[in-house]
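Missing here is one protein chain; the remaining ones are kept as they sit in the complex.
And now, subunit A:
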Amino acid sequence: MIRIAWNRILHRKIASITILIALICLYVFIPFGLQQSKETKSTVTETIEEFGRGSYDMLVRPPSSRTEVEQTLGVVEENYIGDSKGGISIEEWNEIKSNPTIEVAAPVASLGYFRGKQFSIELPILDNPTRFTYQFYTSDGQKKYPIKEQKSIMFFEQSRPGMVQYLTRVESEAQYSSPAMLIIIPASYYLLVAIDQESEQKLTGIDFSDLNKKQESAMLKTMLDNYGDPPVVKVLQRSDLTIPLSIKLRTETLDVELEEYLNKLDLKQDDWIMQGNSSVNIESVLKDLRSEPIVESNTTRVDLSKFQKPFNGTALKLTKDLKPTTAKRYSAEFNTSVYYTASRIEYKNLDTIPQVNLVENGDPPSYKKVEKKGESMLDSFDIPFFIEQVGTFSPLTDPQNKLAGSPLGIYGGMQAKTVDGEVLTPTTIPGSFIPAPASGVTTLEAAELIKGDKPIDAIRVKVAGIKKYDEAAQQKISKVATNLLKKGYEVDVVAGSSFKELTLDVEGIGKVVEPWTTLGVAQELTSTWNYVTLLTTGLFILFSVLWLIVRFNYEKNILHNENTLLYTIGWKKSTIHFRNCVEQYLLITVSFLVSLFLLYGLEATKPMYWITACLWGLSLLIVTYLLTRKAKGKNRSEAYKRFASILYYKRLIFPAMMILLLSSLLIGIQVSTLGHSFQKASVTFLGEFTNNQTLWLQLSILVVTFVLGVISVTESLNALFLERKSEFTMYRTIGWTRGAVIKHLIKEVSTWTLSAIIAGVVLGATILHFLNVSFGWIGIGMGTTFILLTITIYIIVLTRKL
């Protein structure tokens, strides 16, 4: 019997070889694809375990702290730490900190926008009387906004060293004493955050010990003495920040005489012309000066950003050619006890592109409700505190830290950009929509002083005993989170969160791309890849089983005539079945053995051999079942009116159509889901990193899918054409040209192949739609499938030897 079966295999050389190749592909590629899929999942898991945790595990906030945008989109702005309302007391924080399951509990209290002392810029002494007109500007990176009003100083001459004759309108007599043309740089307000230096250092590795320094300058001491020794809020200033500040300066040379204007102000020759500020003629004199003809005019803009820091600046001097340099003599302003708090941004239109509306269209525009607080030392001697910058801190810039986001963190340095790529920065005035990092940190005691007894906005908690971010770690975190939830806090597990870019529609600016933090990205990534792996596995297994059923059913169908003949000449049905099975067993087993060699060559893992062995066993079972099953159906005598050949050969064509449909489903779904998952993951930094780690694995899964799909379609078409070979020969005999035969064949083949592919594509698209895959990826996946399979089919048809 084996010999008979073997002879039939040899007799049908081409058919046998193609089925051998197809089976080998199935036996090698299915385990290979499944293995790649499993490895992709492992790589994702390992990546997340290594990089997904971030610097802390959960964020504990007072009840009802979640914003609408957070609840709706599951994202928070970088550096967003609430609206300075607080809600957790230091005692409550101490209680959380003392929990043994918690390694670190680092509190954050947003205090608002504060300023440091401001220094002056000295204007140059020029050779001729000159009017300096100046205007300070801040910038959001896109536009410049004037700060306060434009002012002028009229320089006449330096009568002698130390005696600079200039005139400007001032309100206070205190200004009279300046021996130089000094203008005070306007105050810049920056976010000040209170931390606990010990837990913050544990969490971030940043050294905050300078906060312990006792550094009271002589100038501060004088101020403290004058103002009744108010408390000093010590601030560490972030070292890598610059202030977007510039000055626009216009110099106009005037043909005027000092003497003439001293006379107009009723001053003597030795008097200082600034004394004229108290003269009754001052306004008319200034008017006269404004109408003086200009001999020469020049406008320049000086960038001051690199000289200024959030809580401490540098006194500057402009050279004669208006270049800034550090100054030895200066004036300073200490009015640091005024500060601002700003409300949360109210994002609108969260369903599509979140919208940020103006609250006040000033210079610069404000997107938050800003409230002035504190007491100005210019108005009162009873001031609440002095701000004193005592040192600096530098955030760590490890690039891997960027993978895992720390929502409501305070050190983020990601940039907000316009869609054209312009970098946007917060201005020096509170109210910007850009979530700026904390520019200075201070102590929790200072927070209590400024905000009262519940100053803490959030506590960042790191759970004890976690080395990598795996499932056990997630359970541990979840347990601690549940305990804190029970105590009434709002708890967000943020381990595994990552950055993503979000496009905002900002009134007055347009589309802005900002880095936001997606909560629970690692979990989502894991579940996405679990789902993709499951889908790939399911599809490959379904494809294998159905392919085997369809293929062996096809074999059964083409054996029909032979079986009838053997039965007619007296063979028993069981003997016929046995003969048919033996032939297929031989083909299956030869394919299996060759596959084992190939798997060995591919350095396959043990599970891959097992999968192949299972497929082999499954093939034997399917063959045994199908080839021993009783045939059904009656012979038809009337011809079909339409699609005659397709319907007549349905026993051969329908299995081939099934294979096409399956291949369309397999390729389409694989391309779409991989692409969709890849794109979905890539919106976050962690996801993008994971994608890079798994790119080749994913590509190899796609290649395996394509090869399986194309091989199976090629094999089934070849088998079909071989079966109908005599028909095509007959066409040539009766005088059809090769072109006519091809045309006829294409017409027929196109009808059923395209129907099968379209059915597969539509079915695939429907499944993908229910799996929430984006329309774009459904289109790409299904389009690729359609093109690939159609090209394959036409190549097979057009290259046939007819």
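The criterion applied here is as follows: a contact is a pair of C-beta atoms (placed from the backbone, for glycine too) under 8 Å apart; a residue touches a chain by one contact, two chains touch by 3 or more; residues count from 1.
Everything below uses one rule, namely that contacts and distances are computed from a predicted model.
For the chain that does not appear here, its UniProt entry gives the protein name "ABC transporter ATP-binding protein", which is one of "ABC transporter ATP-binding protein", "Succinate dehydrogenase cytochrome b subunit", "Imidazole glycerol phosphate synthase subunit HisH" or "Phosphonate C-P lyase system protein PhnG".
One of A:Ser645, A:Ser677 or A:Thr714 touches the chain omitted from the figure, and that residue is A:Ser645. The omitted chain makes contact with subunit A at the following residues, 635-640, 644-645, 647-649, 726-727, 730, 732-740, 743-744.
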